[in-house]
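Note that one protein chain is taken out, while the other chains of the complex remain in position.
Here is subunit A:
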Amino acid sequence: MKARLLAPVAGLLTATMVLAGCGAGGDRESDSGGEGGGASDVGVTEDTVTVGGHFPLTGVAAPGYSEIPTGAQAYFDYVNAAGGINGRQIEYIVKDDGYNPTNTSQVTNELVLQDEIFAMVGGLGTPTHSAVVDFLNSEGVPDLFVSSGSLQWGDDVESKPYTFGWQPDYEIEGKIIGQYIAENMPKAKVGLFLQDDDFGEDGEKGVRQYLDKQIVGVERYTSGNTDVGPQVAGLQAKGADLVIAFNTPSYTALTQLTSLALGYEPTWFYSNVGSDPQLVGSLLNRFSEGAVEGDNSSLNDVLTTEYIPGVDATDDPWVQLWQEVWDQEGEGGELTNYRIYGMSQAYAFVQALAAAGEDLTRDGLVEAVESFEDVTGPQLAPFRYSADSHMGISGMRVVELQGGKAEELTPVLVSDIGDAPIEEDSSDQASDAPPEGGIPDGS
């Protein structure tokens, strides 16, 4: 009995002593230092480069968003099949965070510390990604093309030198929407329906620059609360005949159903995030348990914006490329707007890899993205990247949905945060076409 008890205690104590022995004196300060500089090419080998991203693959935010990494994966496979970039195959690791920031923090630890990714590509969500943005920057991990339009990814380069936004931020989206309405519907009584976080706040800031006087009511909802009856009724009571909504796709479906139930028929103007006709159609069907037959035409007459060509633009050379990529490398199922979103981001990343050259380092990649001037790409307006700004795509156009197709109402309009004016895009970015073979080269 004695031996049985004592053995483990003795063993452990010995083990601790042995470990202690390894240390043995010396001055801590003098031994350290000198490292850190050479760690910049983690995740890169002669013939591979490993990148990762966090996405909601399960849970409430999964419908739609979980398709984004499948699109990116397909494009990376397409590039790998053609020999990769600078002889390196792209390995893409996707982790599920269920749209819970605590999980995001855990899976990002896993990506950075265990899988040793070279860069984060397309990490999704404002609350989720803001949980890890400081960590990524303190570890010096390039954090490219965050899948969110919050301003914080790009407006403070000094404190977040490794983070880059991608899609147009919600503020310029708000400005462009605001100006369109002020010019084309000056009599409209405008109601705002906003998600109660950065998304809604940034959007409202933009809209108010142009529409402050026309706004008759503002309602906010908390993501996760599925009853939007009070908000929609509130807008109805204020007599709003045009509702600008900054919300996620589920809430597009919920507001449509609720206003149907209340007999409220304003003109709806959904921000780009919440306006995917395919997804909203299927959600309408599901939420109403079949009572509303959701399909592509459910969002007819709805106004929205677009900044990359979607599945409906079958004539667009980019969409034709995405279709080819998806047919070749996709994992089954249809090409959707979310997959195109993933592919477009992946395209920009491949472009950055190619531009960063043979000697791939993390800082080299960041520099390459900062000098992304006039690159071709599916985005309708150019990126705003520079050493002073990491904001993404600079503009979008206003469209009206008809039968799942986007009909252009304005040319591509570009702007920037703050009181930068809105101008028609002069770069002709919208009419460029992908290079032969569909893979960007270094220049």
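In this section, a contact is a pair of C-beta atoms (placed from the backbone, for glycine too) under 8 Å apart; a residue touches a chain by one contact, two chains touch by 3 or more; residues count from 1.
Going forward, contacts and distances are computed from a predicted model.
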| item | value |
| --- | --- |
| Hidden subunit of the complex - UniProt protein name among "Protocatechuate 3,4-dioxygenase", "Quinol oxidase subunit 2", "Branched-chain amino acid ABC transporter permease" or "Peptidoglycan-associated lipoprotein" | "Branched-chain amino acid ABC transporter permease" |
| Touch with the omitted chain, as defined above, among A:Thr48, A:Asn86, A:Ser130 or A:Gln323 | A:Ser130 |
| Candidate in contact with the missing chain, chosen from A:Asp41, A:Glu91, A:Asp197 or A:Asp295 | A:Asp197 |
| Per the touch definition above, residue among A:Asn100, A:Gln323 or A:Thr410 touching the missing chain | A:Asn100 |
| Which of A:Thr50, A:Ser66 or A:Gln429 contacts the chain that the document leaves out | A:Ser66 |
| Hidden partner chain, residues of subunit A it touches | 1-2, 5-6, 8-9, 12-13, 15-16, 19-20, 22-26, 28, 32, 57-58, 66, 69-70, 73, 94, 96, 99-102, 105-106, 109-110, 113-114, 126-127, 130-132, 134-135, 196-198, 222-224, 331 |
